[in-house]
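Attaching a single structure in structure tokens format; questions to follow.
A single protein chain has been omitted; all remaining protein chains appear in their positions.
Chain lettering (A, B, C, D and E) follows the sequence in which the chains are written, and residue indices restart at 1 in each chain.
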Amino acid sequence: MSDLTIVSSSPHAHSGTSVQRIMLDVIVAMLPALAAAIYFFGWDAVRLVSACVLACVAAEAVARKWMGRDLGVYDLSAVITGMLLAFNLPPSLPTWMAVVGSVFAIVIAKQLFGGIGYNPFNPALAGRVMLLISFPVFMTSWSQWVIPAPIGIDAVTTATPLGLVKTAVLSGGALPFTFNSSTALQLFLGNQNGCIGEVSAAALLLGGLYLLWRRCISWHIPGAYLGTVAIFSGILWLLNPEQNLSPLFHVLAGGLMLGALFMATDMVTSPVTKRGMLVFGAGCGVLTMLIRKWGGYPEGVSFAIILMNAITPLINRATRPRVFGGVKSGKKTS
Amino acid sequence: MTPILATSLTIGGAGLACSGLLALAARFLSVEEDPRVEEVTNILPGANCGGCGFAGCANYAEAIIVDNAAINLCAPGGADVLKSLADMLGQTAQAAEHKVAIVLCNGDTANAPRKFEYNGVADCHAAHAIGGGDKLCSYGCLGYASCARVCPVGAIEMTGGIAKVHPDLCISCTACVKACPRQLIKMVPSARTIHVLCSSKDKGPAVKKACKVGCIGCTLCTKQVDDEQIKMEGFLAVVDYAKPLDSDAPIEKCPTHCIVRT
Amino acid sequence: MTEYVLLIIGAVLVNNFVLTRFLGICPFLGVSKKLPTALGMCGAVVFVMTAAALVTWPLQHLVLEPLGLAYLQTIAFILVIASFVQLVDIAMKKFVPPLHAALGIFLPLITTNCAVLGVSVLNVQLQYGFLKAVVFGFAASLGFSLALIIFTGLREKIDRANPPKAFQGVAIALVTAGLLSLAFMGFAGLVK
Amino acid sequence: MGATIATFRSPGGIHPAYHKDLAAEQAIREMPLPSALIVSMSQHLGKPAIPTVKKGDSVLRGQVIGSPAGFISAAVHAPTSGTVKLVAATPTASGPRADAITIDPDGEDTWIDGITPCPDWRQLEKADIVNRIAAGGISGMGGAGFPTHVKVSPPPETLIDTLILNGAECEPYLTADYRLMLEHAAQIWEGALIIARALDAHTIRVAIEDNKPAAIAAMQAAIPAEAGDAAVVALKTEYPQGAEKQQIFAVTGRTVPAGGLPLSVGVVVENVGTTLAVWDAVVNGRPLTERVTTVTGGSIVQPANVRARLGTTYADLVAFCGGTTGPVAKIISGGPMMGFAQADTSVATTKTTSGLLLLGPDAVHAYESQPCVSCGRCVGVCPMNLMPNELSQFLEAEDYEAAEAYNVMDCMECGCCAFECPAHRPLVQHMRRGKAQVMLNRRKQ
Amino acid sequence: MKESIKLVVVLTIICTIAGALLAVVKDVTSESMQAAAQKEKNDAIKKVLPTCDNDPVADAIALDVNGIVWTFFVARDSNGFLGAAFESTSSKGYGGDIAIMVGVNANGTVQAVEVLSHKETPGLGAWISGEAFRSQFVGRSIADTSWAVAKDGGDIDQITAATISSRAVTEAVKAGLDIYTAHPKSFSHISAKGAPQ
Partner (left out) sequence: MKFWKELVKGLWKENPIFRLVLGMCPALAVTTSVENSLGMGLAATFVLICSNAVTSLLRNLIPAKVRIPCFIVVIATFVTIVDMLMDGFAHELHKSLGIFIPLIVVNCIILGRAEAFASRHPLWLSIADGIGMGAGFTLGLVVLGATRELLGAGSITIWGHLKWTLVGYEPMILMILAPGGFIALGCLLGGMNHLQARAAKRRGTIFSPPAHLDCRSCTMCTFGK
């Protein structure tokens, strides 16, 4: 540093926030869910999370080095990608597959576009969807319980609650279990089969609240997302309670909480305007329910969010705020 | 033989019908348009890449003829297309002397100190607008590559904090001339190799303070030439490119070495 | 009715012409730089693909098949589609110049595009009736338009991105298309 | 009767650390004449004034040394008596060079003849008030420097019903207006009455942020009986409440159309400092030759509010305030949000110099310009409802047409976006560059 | 105008020549094209009915059940009626229609199942054409089997993560088998040699 004064454009003050700080907050917010994952799945959770995080960070460093750029791992975004990806994996997945998913997420979905900020799709989700399509058998094999079997939902089964519902509905049978307050509590606390990070809605909510408090996310996306899912499933439920479970089930089951609070809210791949966020959240909700209800997969959160990622630039365009004092006209928003 | 005949007749008939219809349509429904538009369309590469800002090559062609759009917007076409267009439209009718761009500043980081630590957008215009640019010399090259970025052929290289044009790559599009906020880039005949690489209008002492290789207005060089091939404009020696000059004397005499042979 | 709705959902989302069937990749990659351009392209594609389905079905079922000349399908289709579009182009220029200004340049561009010929051939292969064939042509073009519009939005983002030198241009566009196609896999199974 | 609370909330806004405690309790100090004054001809918005003196001339305080170069321009007066040492193009605080007249003070500080006080201004015609303001060379002292005589002579068909005195002083660090309101409330009110009379405005509002209760109380207490519909409005403390359009909305609920002037909604906004200068010019007949500047920042030994002659160099101001503590990393003319960083302290004060800020290395924030992470914070805080994220990326790609379509011209460079940007992008600089280029492109057409 | 006429003439000539050329090639290849298509079907039938010595295609029986025509390719040898093969299509596949060929013994048990065409996901649903899945149908009849996949409580083990495809095949086998079993009379008169009456 020379003894010359620094000259820059105004403003000369800054809020002190930084990308790294925000990422750190997100990591902190994921800790409760991580704890829940370790509690429910034990060694497998530790194994997958550490494999994914290490692979993501290493892939980022290697890719950036190969591209002749700075290391770039200090912003911690690769750590988040790793954790999120791990959260979206079934506990029994072989480690090498988790590593492949991590490398795909970081190299193909992120660094090829230039790294943080440039990626159009959420890397963790891209990695997850890639794994789901590449290794469907491994990605849909759910391990048995390591803690006392849950009540209400068949304890021996190796399927997720959503998977059970899908199978039942597809074969034209009745709903596989009744959904009451005790099952709801199970789902809320995490006593269910599923990906390691998605099972405990309570832990995820805790993290989500922290993010809201830290202003890392706004309520718009999760609110619109969860609300739309509740309304959509509520309508289906009212129309035909024999074939559809209650909105509460749909909100608590599967990866919805994880998706709505941690993945749909990824800043890079979600809209920047408040109206856009509402549209984005609602779109995620509709697509999730569309896939859950009529699609080939029992769970639609990942696909819904990644599809909405794709139209985020269009949403941003369409929901451009009207300039203060500007006339009401859409002529420039094409 | 019948199936072969039937097939021939069917396809032949189809060909006849289609081409006949088209010929009729072309005859009776044709719309008058400037034939030059088609001519330009044919010159353009037809990539319809939209890079020029128009929807496709035909639209661009129309814009060139009707709205006098610039003819140098076609990147895929490159210099060839530009030349053909220019020839066709007579925009550079006279076979002008081939000119190349040159940056009239030699004050690289080693020779020209900074006056403050600039922290902001790496763009010459932006830097120039803040405190008049971070270079102590308020005329010198800021080195934020605004010219290099607009060069369609990558002929401008940033070395030692100043821009240098590779004359053999330059296609004389003058984009860089317009891009420099300090008007440092001039088009000069490519045959000329002796230049005064300074644009500072400041007086000698001020220049000396701001740059080790600036023109201090000592007028020594003007005395080495016989026909004002180098003359003084205020406190700055300027090469008159209209007059031939090929003498090493001014280069040797210049005390700050701002006259160079490239 | 349900049948047609499913046909449309199938052609737009599940078996998207561009993203799963790989038809019409050239305009998909080539005309996705700016949204207005892409929209013009979409208009032209919807028109031409529907028209192609409309024209080639009678050609196949009323001319070629009765004459036992079904094997002339390719050559007949391409001739008729190309001439028809050219005709429309000329007529449009004459009678509705504004529309021609908006869609005109795209018409010849996609005349002989594989999506257009593809929809005609698929209609024959899938043995669709006339109405179904036309609806399929229309739905397929909607699918193309959807993919193109989404991709254009993404493209405007990735054009500002910072890929490594070797991946600039088509390469990164292809990777993006791949990720978009990956996302569209979520619609699998929506229509059996 | 307490102050009215503003009910309307304009979009966006931020809450920076204010640091006002550094100088808020420092009463205004008169600064003695420095050894040289460098009086710029470009102290206002619009065309620079034209020097009317040359090297060697002797001048008297209040003498016109720069005559306005058109309607939207302002006269410049000699701040003291002395000799003209130099007339030359000199760098200004905002960057570009402008003519400046260097005066060697003779120490006498003799006023020019013909200063005519006018305590019974109530007898003056409107045009006379405007003329006296124009003769005083008064321009906005809040920052932009719009010539005041232009502001107070709206086109005849325009009806102005409200005058807002801007005492928000929303910029961090700055306390000059605050001190003026505490120490000169009565004179400010009288100035306000003068302007209101010139405008035929029947409503006067004084807008002050609610983090300055003392100023609110002082202005409230000083409301003159003759002021009709007059009140002090407490604004929610939020940057940039001092921005004209935002303040008009907060106080009156009226929205100035994008690209339009406050006149179009019947409002004129004057800074309290300007109002005081108007009072001085109309009542005392004295042209604008000095102003109060807050000299503050972590590197100033004795932060203060200084009444100094126009043309006092920053170096003299700093010396008057006891010099600096430790290394100075950034010198800012104005407030931290919209002020201009300086290479050194050789620049002199002008009518718009509301503050001088010297920051140490620890208080300086550096732009690193990482890629935009689309967090949308800038969109949320933009008081003009723009999308700085998109704009900065358009401008990085030098796509000025797209930037224009995204309303870059409506940016007022308040700095909220860059303040909030976690990627430390120099957003305001992008906007400035974009605005300049768009103006250039428009002029070409 | 002259230009236009030239255009029409040249294009017409070229088209005519092209047509002729195509007709010739068609003439040359049509036999092998038909043969190839025929061979494909025959091969499939051969695979599911390995022991017959007649031409099952020539001896096919058509049954009209509720408006749908089912074709049974009858297999015979010197001992008489061996069984039949039928083609069955399920539209409930994951990626589209699944067409299978099933060979049935005279006593109504499945002899072999071949997958003719499908659009199932490679590496997943596509395993329906794998030996492991197909072989579990062998020896089953309508009566002794619960015709559903294990997940639905039936006897057929579905392919992991490809229940839909497995279910579709199972249903397709059952559909044809049902008809075969329900119409014993249609086959009972088939003798060793002569064509069915």
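Basically, a contact is a pair of C-beta atoms (placed from the backbone, for glycine too) under 8 Å apart; a residue touches a chain by one contact, two chains touch by 3 or more.
Worth saying up front: this structure is predicted, and the values here are computed from it rather than measured.
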Shown chains touched by the chain that is not drawn here: A, B, C, E
Touching residue (missing chain; options C:L72, C:A133 or C:A161): C:L72
Residue in contact with the excluded chain [from C:C26, C:L99 or C:L131]: C:C26
Option touching the unshown chain, where A:F135, A:F262, A:F280 or A:F324 are the choices: A:F135
Residues of chain C (touch criterion as defined above) contacting the omitted chain: 19-26, 29-30, 71-75, 78-79, 82-83, 86, 108-109, 111-114, 117-118, 121-122, 125, 164-175, 177-179, 181-182, 185
Chain A residues touching the omitted chain (full complex): 97, 100, 108, 112, 130, 133-136, 138
Those residues of chain B which, in the complete complex, touch the missing chain: 15, 18-19, 22, 45-49, 51, 75-76, 154
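As a convention for this text, only the chains that are shown with their structure count from here on.
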Geometric centre: closest chain by C-alpha means: A
Most remote chain, CA-based centroid, reference being chain E: D
Chain A and chain C, separation of their C-alpha mean positions in angstrom: 33
Mean-CA-position distance for chain E and chain A (Å): 45
Chain D-chain E separation of Cα centroids, rounded to whole Å: 87
Residue numbers of chain B (touch at least two other chains): 3, 6-7, 10-11, 14-15, 18-19, 22, 26, 115-116, 119-121, 126, 130-131
Sequence positions of chain D contacting 2 or more other chains: 340-344, 366-367, 371, 396, 426, 429, 432
Listing of all chain pairs that touch each other, if any do: A-B, A-C, A-D, A-E, B-C, B-D, B-E, C-D, C-E
Contact set on chain B toward chain E in their complex: 3-12, 14-16, 18-20, 22-24, 26-27
Parts of chain E lying in touch with chain B, wherever the complex brings them together: 1, 4-5, 7-8, 11-20, 22-24, 26-27
Chain C partner contacts - residues on chain A that touch it in the complex: 67-68, 108-109, 112-115, 118-121, 126, 129-130, 133, 287, 290-291, 294-297, 300, 302-304, 306-307, 309-314, 317, 334
